[in-house]
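Supplied in structure tokens, the structure appears directly below.
Complex shown without one protein chain; remaining protein chains in place.
Moving on to chain A:
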Amino acid sequence: MNKRDLRTILLVEDSLADAEMAIDALREAKLANPVVHVEDGVECLDWLHRRGRFAGRAEDEPAVILLDIKMPRMDGLEVLQELRSEEKWKRLPVVILSSSREESDLARSWNLGVNAYVLKPVDVDQFFKAVQTLGHFWAVLNQRPDGE
């Protein structure tokens, strides 16, 4: 297993319950990748830029960001917009994982260049399955050029 396979899965989620279920699901998926949970958009950018309380972390590009939309301080769409405006993060895989099936949210996400938009299923089995599928796909199956 090389270094690239062990890239972090960054989970941006303000709901601790959702985060716990997602982390459970990923753990059950037996993925080797570390899972990092941050609670809003500001923390997400702090983590990416290794600043604030993440200033000392080791350099690491996440395999995928699982991004909630509705969050305090800075919501998911703002994060997405910020990332897509920076050369460094332009091609970073971002998956929106949201309860919103509002047409406006979908349209804005895709216009901002999201890689996937997944609706959080209410059914717990489906939720687990969805998160595990995402983790497996982005952390294991998906290939990216070196140096990114």
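Just a few scattered comments:
To be clear about the criterion, contacts are C-beta pairs under 8 Å (C-beta built on N, C-alpha and C of every residue); 3 or more make two chains touch, one makes a residue touch a chain; residues count from 1.
Following the convention adopted for this analysis, contacts and distances are computed from a predicted model.
A chain of this complex does not appear here, and its UniProt-recorded name among "(2Fe-2S)-binding protein", "Iron ABC transporter permease", "Phosphoribosylformylglycinamidine synthase subunit PurQ" or "histidine kinase" is "histidine kinase".
For the options A:W47, A:W89 or A:F127, the residue in contact with the chain missing from this view is A:F127. Listed for chain A, the residues touching the missing chain in the whole complex are 15, 17-18, 21, 24, 69-70, 98-103, 120-125, 127.
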